[in-house]
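Yeah, one chain of the complex is gone here, protein chain that is, but the others are all in their spots.
Right, subunit A next:
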């Protein structure tokens, strides 16, 4: 298995080398700018000073700032110094000084020590440029030594290309795909299920044993019925296909996933709100018909979860995240002009004095990190995560313990629906916790589910839209699970972090369309040239595009153990039961009164669908709260089966900040030689030993040469790594105890000491 994997990686990296061999090079300059296929240099400026913060000591690096139609890049003059082998976890597409245009969050200019947001046409050009990135990096470029002409060109160029609204067709995605066409080979062995064929859906139905009651339909082939929905999807078997067409796919229960006990997770986009009584009547009878199909045996009782009301609004998510990210967008403080200044007799310790920096809006954090917790809380980002996890647990309880179907209802069924249904599947279906399973899940629920990545990330910079990080919220929820139950997941938090970064790399099609329809219609070349093949867009799941196989080992959790395979006969009999489920109080007496309750509720379902929402009908029910509590407590009181149902802790102290993603660029947050890396390296070492042992055994048994296993050598010598590993490699790990100023000279003469070095102290005597 692992050999196959290694071979696969090898192969993919070969392909990839081909992709990048046709990089154009700008030959005049000493430092080369690496351009991707199809990438064009737009403007540049030389003698730009980039501030580098190194162990609280700040200095500058001269170099060239360039802007292409893909990225903003800084090419330092002494690149070689930084380009040492410490940067092993290198992204092949994005260098450490590269910012893709889509990754730019805010641009500030400093005019006479004052920081201002830059946008539109500028009358005056700043002496310093500060760029906040969506992956929370902060870059500062000093333009004081740059020619005025170049300053104008680069600043206005950057502002224009990162802020002006864009046409979809002008995304770099297409230029890249066009230019790289010849070299791009469709990845044959990426096992991620893309859900773009009927077969994929049938496979998923079979895997979850949902094929008894649900069927994959191709009614939307060619997007005839609806542009929001994928070409293929799954509906309850008795549902007539005309129904799908009736309201362009609205009001149709669409299957997401089936639980081992037969209950299913469904989603439905709400019917358009109508005032006209006549239409309302029609809608009502339509829904009645739908309801009749899904609310009779063999289908389980349906519970509706209306995610559009009483749960979470996109606005809340947006506000919370923008507050939250400010906590981490730490620019370093404005330094005085770059020159060696006088030192006074008072000596400082850099760590402490980090608390006394003049505030530069963002650096207030360091002044106030005594208030860290209340700032964190006031952003309410963690609380939003808690609410999502809680909702997912509630739904899990309904499906697992009460054997009910749950129907998620949302206006377009493409935001919170995606989030909640993915979370539920992640908790209930161990397959989703493998890397392939997780990628397939995202493909199924988010990409094919029609999550508007383009709009939510505002990749096109449309003025009327704002970034709503729903997908990031999902990743953060997943991180909480990964963090609380590390052995249950095949992927690591580093995987999640680089996945979140990939959201802004416009060479992958995965996150750059609003719907599969939009993707498919834009795949053809300009001018509907029917002769040429459709564009071949890369998918983000091809990790070899971004990382070398060696770096990819960091995406794989060494603690993960695959589910032991039962032999086939056994499996049929056992039917994949969860350990926990057996011990849960699955009482008949409890569910019978609910039958009545939910009968009544179907009326409300209809009312809800018709826009007359009755608030808090379900959520405030005490009984349901009690069920939730009981379910939650009883699960947590037992030991965890990592291949069974998995619930997160959601109490106040248990939800954490995703430190790797949010703190990785902050030098002060670096713990040299510390952090989880230290443990991880020890663990990998042990794993390696086991692996080599096993290989030797295999060798003995099969008497053939086993291929060399991939050794995770990135973690060698972890003492030299820091808690921010594998990110923040800019830091050289030499220099933390900075004892600044000349005052020390007086204290002790270093030379003197060096001379005495040859005296050897015998520890034994005395």
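We adopt the following convention: a residue touches a chain if its C-beta (ideal position, glycine included) is under 8 Å from a C-beta of that chain, and two chains touch if they have at least 3 such contacts; residues count from 1.
Heads up, the rule we're going with is that contacts and distances are computed from a predicted model.
Missing chain, UniProt name from the options "Gem-associated protein 7", "Myotubularin related protein 11", "Mitotic spindle assembly checkpoint protein MAD2A" or "Dynactin subunit 6": "Myotubularin related protein 11".
Touching the missing chain, out of A:242, A:277 or A:651, is residue A:651. One of A:40, A:315 or A:374 touches the chain omitted from the figure, and that residue is A:374.
Residue positions on subunit A in contact with the hidden chain: 54-59, 333, 335-336, 339-353, 355-358, 365-366, 369-374, 376-378, 380, 382-383, 386, 483-487, 559, 561, 564, 633, 636-640, 649-654, 656-660, 662-663, 666, 668-676, 678-679, 681-683, 686, 689-690, 692-694, 696-697, 700-701, 718-719, 723, 732-741, 743-744, 746-748, 753, 756-757, 759-761, 763, 766, in rising order.
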